[in-house]
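Before we start, here is the structure in question, set down as structure tokens.
All protein chains of the complex are present and in place, except for one that has been dropped.
This part shows subunit A:
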Amino acid sequence: MTKEKIIAVQNLSKQFGNFIAVNSISFEVYKGEIFGFLGANGAGKTTAMKMLIGISKPTSGEALVAGFDVKTNTEMVKRSIGYMSQKFSMYDDLTIKENITFFGGIYGLSRNQIKEKTEKLVSQLELEDAVDKLVGSLPLGWKQKLSFSVALLHEPKIVFLDEPTGGVDPITRRQFWEMIYAEADKGTTIFVTTHYMDEAEYCDRVSIMVEGSIEALDTPKNLKKKYNVASMNDVFLKLARNVE
């Protein structure tokens, strides 16, 4: 099976004044892959991701997302991706239905499509009784699953998840990862940043950013073998210490 490149990054850099937040990173992500984008706070992973989703302009370098250049064809990039921020990004004072309608609307879905999607999504998440409840009244875990489903409304080729499981209990996290697997099986590419090293084990491949550069990129299995440790946590610690 030939792997289809869906994200191709070449020497991508971002500089703020004298500070180099992202220092010439290059990597590729394949279709249907779950790609873990790891790094400590301040390592530059958020900046790198912002360039990929078209809300921050690269200082230099190239990035193709879903075949479109993030510098020149931001519009098409935005249409091809879904995004879920760590703040869950739904409106607490709108009901589930209103949130879905709104987000469907800004991605240009028709009224019928929205209606269809709403029914499907609500039954999948077993939220039939809560559809007219305000999102603010839902438990965090539900908000998170809902937020993920909303990011997928317009059937994007790639979904970017920015630390999606912050503050959620382990069982919900487990369920959430099951949703991610199911989506990846359908061929959607998942690009996920996370703090949790156990989650890194769930990814097909992970990259680890340290101080603006990608220090390692491989499958979790190969990385553990390479650094001769038992868990991704140890891989991460080893890399971070080398730099210090």
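Simple rule for what comes next: contacts are C-beta pairs under 8 Å (C-beta built on N, C-alpha and C of every residue); 3 or more make two chains touch, one makes a residue touch a chain; residues count from 1.
Following the convention adopted for this analysis, contacts and distances are computed from a predicted model.
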"ATP synthase subunit a", "Putative oligopeptide ABC transporter, ATPase component", "DMSO reductase anchor subunit" or "ABC-2 type transport system permease protein" - which is the UniProt name of the missing chain = "ABC-2 type transport system permease protein"
Cross-chain touch to the chain not pictured, restricted to A:Ser85, A:Gln175, A:Ser213 or A:Ser231, is A:Ser85
Residue touching the undisplayed chain, where the options are A:Glu98, A:Glu201 or A:Asp234 | A:Glu98
Positions on subunit A where the hidden chain makes contact = 53-57, 75, 78-79, 81, 83, 85-94, 98, 101-103, 105-108, 160
